[in-house]
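For this view, one protein chain was removed and the others were kept in their places.
Our next item is chain A:
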Amino acid sequence: MSTVEEPRTEARRWVGQSVPRKEDPKLLTGRAGFIGDVVLPGMLHGAVLRSPHAHARIVSIDTSEAEALPGVVVVLTGATAAEHVDPMPAFCAEPVEQRAIAVERVRYPGEAVAAVAATDRYVAEDACERIRVEYEVLPALVDPVAAMDPSATRVHETLDSNIVFHRSLDWGEVDADLARAHTVVRSSARWHRMGAHPIETAGAVASWDPFGQSMTVYSNSNFINFLPWAFAGILRVSTNRLRMIPCAVGGSFGSKHLITKVISITGALSKACGRPVQYLEDRADNVAANDNVGCDRIYDAELALAEDGEMLGLVLRIIDDYGAYFQFAHGQHGNAVAQPVGPYRIGSVRYDVSCVLTNKVQQGFFRGAGADPGNFILERLVDKAALEMGIDRVELRRRNFVQPDQFPYKIPTGNIYDSGDYEAVLDRALEIAGLDGWRTEQERLRAEGRYLGIGLATCQERSGYNASEWWFLYGDEAPLPATSTPESCKIDVDAMGGVRATIGCPLWGNSPETVVGQVVAEEFGIDPSAVSVVYADSTSGAISAGPGGSRVTIMLSGATRGAARTVRDKMVRVAASAMEMDPEDVECVDGVFRAKGVPGTSMTMAEVGMRAHLFNDGTSEAESSGLVAVHTYDHPYFTPPTDDRSDLGAFYPMVSHACHIPIVEVDPETGEVTLRAYYVVNDCGTVMNPALVEGQVVGGIVLGIGAALMEEYRYGADDGALETPTLREYLLPSMHEVPEIVLEHLETPSPFTTYGVKGAGEGGRLVAPTAIASAVDDALRPFGVWVDELPMTPERVVGMIADARGDQR
């Protein structure tokens, strides 16, 4: 199915402007209403006792001392929680059961073993300290390669092996391309576990009504209007008796799609005591046990090239450490195959993936969602090919870019790239970076014994996912082969002409209110500040997959425009009837309904509103009273996969592109990498709001700097203990590590979406890590360093130099 946007004719007034952010005043004054602000009468506070061991059998739990503590109302273990709630919903086909509170066995450090509800959080934590758990420690699986050994201890007895999923797919003639290649470059790569760390952790307030057998849940989850029935399933509440209310979300970066464990624990506590309970992860809970970690991959990759540098085929063999559970299946690889070939015309792809279980918290979704290491390995291969073949890295890219006249372009896996002009982006990036100046500076510093490096990466940002990416790597056995990712908006214009938009997606730290305001303003010609935007709860039917996969502006602008136009068209008809004209002759300009070309005759929004609400003329042709429309915008360009998966279909076709040029200085003695400058040219189609897009791109680059230089979950090699339990060990970049970022846009509008917008939420993080790796490489070229592992910590950089020199270490 495809919808093609009509060519842009009229000038736009609000779309494309840096309209001030509607969300700012309430956020800046602390009035947004986060989950921590929700207080219900009689509400208790939860705390969770977590396993200190990576892998252990729970021999016994004694909660009596905790229960005796004044202020403690209920203590639940895995077994007693199971009397109230069911296991987590699983999107995987494999029999891997996960409960929010472990029963009999803990499988990762930080897994919940008991939960308490008490009169305040202090008492709840005092009670946790008084719970006696006897563990029988089991061998911890830390190394994914070791975990693949058939003799390794199994993380789940229900599985035959810790390789929970394996699949190898060829698209195109991979073997033939390897055989005819002039050069095959090969690189391994290690992309370590990193995770999303929003300021606000995951949390919920659950209130169980034992008489109505109903539950109200406030939370900062995203999927409340997408999969509310899945929450009802865990909470053991009938779907039509569960009401989920969104709160403003203090950041997510992908980590709060479901937060099923938090909601399950809170719901179980509330059911057990019949009172409202709030449970908000603290930082220790969040770092250890939120499903906020992203990919943890080992690559063995090959790129086959013809003599002139034409890229022929790509082989990616991947071992991915998924941790102890597999709730979301291998969705991160569905994501990666949206753009494995990057912006290049690579004819064939082999994708061989093994998902391995170990004793770590399970993978969830984190900004980039699987395409992040994909961009890293591909750009590393391209740089390596340039080096090995003696072709300039810029020239090699130019020779292989998909050309502007080839769009929409179908890549070997079946996904479609909608539009782009990659060479124009590259040229402009080289220009704004002032590359020649930096080369001169590099030479000057090298004479002083200092090492400056210039990085370059040209990458894709797939955006607007379709649910098929979750399951198409399965054959027939996908448990939930969903094909919808809707987004909804309801617009109502009241009798006084006031416009209200009700949206299904929550405020996740991005700017849905601003975007909706701009779109409504565009369609009615009114000021965006006049539009009020409210968030729907799960009883309103505003189905919405919400933010994720850089989709929300694409989808929300589609939903909003659809609803706005339906209402506007009805208002045109109402106005026409009142003015005794043909609707064809009435137009809506600047919020006024007027006769085309006859400025004298017009009606205001309020006049039309009042007429539509109170003055039905009783004739059979009359419009029904009221001005309300709900528009659900489905994925604008989705095609299903073929049965044999030789074509995965179009599932992520709005493809943004960027060229990043970071400048770094490396101290080869201490291994310290300092960013000196950063240049970006970005193409995310029509820029809906430049200020918002800048925030997304810059924020994404900051996370990319973290990925390149500091972020990493580490586990003890022997005991599997989490060595990065707080933000003192797990390092996030601060403003001091971020250089000024020079950003420009090029716009190649998407032919598939409303106004031509594409996604911009993940691009910064999708490109920066590999760009910075290439900069470090460039800086350390005199030593012959090849970066194949992130993050480039000082110790790794010093080690890479020593390895390259062949030093004894």
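Here is the rule we use: a contact is a pair of C-beta atoms (placed from the backbone, for glycine too) under 8 Å apart; a residue touches a chain by one contact, two chains touch by 3 or more; residues count from 1.
We adopt the following convention: contacts and distances are computed from a predicted model.
Asks: Out of "Molybdopterin dehydrogenase, FAD-binding subunit", "histidine kinase", "cytochrome-c oxidase" or "Polyamine aminopropyltransferase", what name does the UniProt record list for the absent chain?
Replies: UniProt protein name of the non-displayed chain: "Molybdopterin dehydrogenase, FAD-binding subunit".
Asks: I'm checking contacts with the chain that's been left out. Which of A:86, A:170, A:427 or A:737 qualifies?
Replies: Looking across A:86, A:170, A:427 or A:737, the contact with the absent chain belongs to A:737.
Asks: For the chain left out of this view, which of A:399, A:565 or A:714 touches it?
Replies: Candidates A:399, A:565 or A:714; residue touching the omitted chain: A:714.
Asks: Touching residues of chain A against the unshown chain: what are they?
Replies: Contacting residues on chain A, toward the hidden partner: 121-122, 125-126, 129, 282-284, 669-672, 710, 712, 714, 723-724, 726, 729, 731, 733-734, 736-737, 793-795, 798, 809.
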